[in-house]
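Removed from the display is one protein chain of the complex; every other protein chain stays in position.
Presenting chain A:
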């Protein structure tokens, strides 16, 4: 069996006295897209942020998160990122007051050559809009910038949180295409609600329910079963194309 790139064991997160995650365990394969699924508020984003050490003030994360044999939980976020964990946050979080070029420049890492060619090949618009303030970009363009910022560097694993949230259907398709191409070279742990996108991208799936893992296995198996998707996700099998 292939060694997972990321292994999460018995991860519990408590924020403001609430047990958001209660002993979550799953692995992320070294290739392809592993998707975290579940209804709203089950702990998908919390899981992603806990992996990256972004549990909010007053919160507490316990358990084991390993990448390449190293425990990540006690290490500061900036070191994890420098070690190859790329993060695309839920609401894009581009720096609205900075230009597109400045947003990208900020993501450059010392001692490495930033891969502007790769980013501009995927998103030529970012090159053209270099001097535009990121806050004035459309939602889709901001998502491109958030993904482009991460792709400026070589990563060992990408954590991508709801990249299609609030986007127009045409842009959803574009984002899904980009992530599909990205996933050919780097594994992705994806949080996504759009099952059509999940069907297109995911190789493995982990379903969370009330802070616990309710199901884990192949994405095809999950999405191929109307009964599973209905019982675990509360929806029928996806028909929409992404």
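Side notes on the structure shown:
As a working rule, a contact is a pair of C-beta atoms (placed from the backbone, for glycine too) under 8 Å apart; a residue touches a chain by one contact, two chains touch by 3 or more; residues count from 1.
The rule is simple: contacts and distances are computed from a predicted model.
Candidate names were "Branched-chain amino acid ABC transporter permease", "Pyruvate synthase subunit porC", "Cytochrome C biogenesis protein CcmF" or "Peptidoglycan-associated lipoprotein", and the UniProt protein name of the unshown chain is "Branched-chain amino acid ABC transporter permease".
The residue touching the chain not shown here, chosen from A:38, A:89, A:163 or A:211, is A:89. The residue touching the chain not shown here, chosen from A:109, A:128 or A:181, is A:109. Only one of A:65, A:81 or A:147 touches the chain withheld from this view, namely A:81. Only one of A:15, A:73 or A:98 touches the absent chain when the whole complex is considered: A:98. Residues of chain A in contact with the chain left out of this view: 52, 54, 57, 76-78, 81-82, 87, 89, 93, 95-98, 102, 105-107, 109, 149, 153.
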